[in-house]
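Only one protein chain is missing from this complex, and each of the others stays in its spot.
For chain A:
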Amino acid sequence: MSALTLKLKHSLSQRLDMSPFTPAHLAGKKVGEIASIPLWLGNRRVDAAELFAIDGKVTDQIVIQSESDRLDGIGAGMTSGKIMIEGKAGAYLGCGMRDGTIQVSGNVGVAAGCAMQGGHLEIAGNAGDFLGGAITGERQGMRGGIIILKGDAGDRAGDLMRRGTILIGGNCGDYCVSRMVAGTMVVLGQCGEQAGMAMRRGTLILTRPPVSMPATFNDNGRHHLNFLTLLIQSFKDQPPFSNLAERGNQVHRWLGDLSCGGQGEILICY
């Protein structure tokens, strides 16, 4: 077995802070040292070995096997390498990550990719609220990198997003890209209520109209937008998002939120 593998031994009664387990933090450590890394479980500190069966050797890849949704902060602040999660992840997945890759086969909790600055976050299941959002109290959410979500997202996806790209293959909850500052989000499924509320700039690309959008959005009409060709080309290795190319680059464009400058756009590709 090449990659370091952490297998959760039993279900957790409290939430567990997994942020110490990043490839950069573990680099150069022996398996024995990793086993004794203290982790916060609720308000207690326990050794990693009490919770995980640790196997493999230390490389720039980590495999986490868990069916618990209480493993929080996986890959937080990550700067390199790859974390593969076979199962579920808790809240704050990839929070503030700068580079590297995180892949999750299952669902993830709230605030995945929040304050993310770079790297690649790929989720095969669903995500909770505030995907790519901001750390509570901060003024900027995601500001770089790409999040690819194959399933559905909760409410407030892309809240306060500043830069980067979020691709959502399923549906999206209410207040999608609320307070967005800049960046790009694509939703292939249905978008909920009040999409784009208080967005200042940035682009939300949809394949169908949202359930509702604020009254402070104006109809800008139909347009051929050349940049969409380049944008969609950049998804060429990311099905089903690459299928957007079949829709051409003519979109129906809405501009808003006029209560916040109105430089944001919702593009509906028919």
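What we mean here is this: a residue touches a chain if its C-beta (ideal position, glycine included) is under 8 Å from a C-beta of that chain, and two chains touch if they have at least 3 such contacts; residues count from 1.
Everything below uses one rule, namely that contacts and distances are computed from a predicted model.
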| item | value |
| --- | --- |
| Per UniProt, the name of the complex member that is left out, chosen from "PD40 domain-containing protein", "NADH-quinone oxidoreductase subunit K", "Formylmethanofuran--tetrahydromethanopterin formyltransferase" or "ABC transporter ATP-binding protein" | "Formylmethanofuran--tetrahydromethanopterin formyltransferase" |
| Residue in contact with the excluded chain [from A:Lys7, A:Arg98, A:His223 or A:His252] | A:His223 |
| Residue among A:Gln61, A:Thr79, A:Gln190 or A:Ser234 touching the omitted chain | A:Ser234 |
| Hidden partner chain, touching residue among A:Leu12, A:Val31, A:Met84 or A:Ala182 | A:Ala182 |
| Those residues of chain A which, in the complete complex, touch the missing chain | 163, 182, 184, 201, 203, 223-227, 229-231, 233-234, 263, 265 |
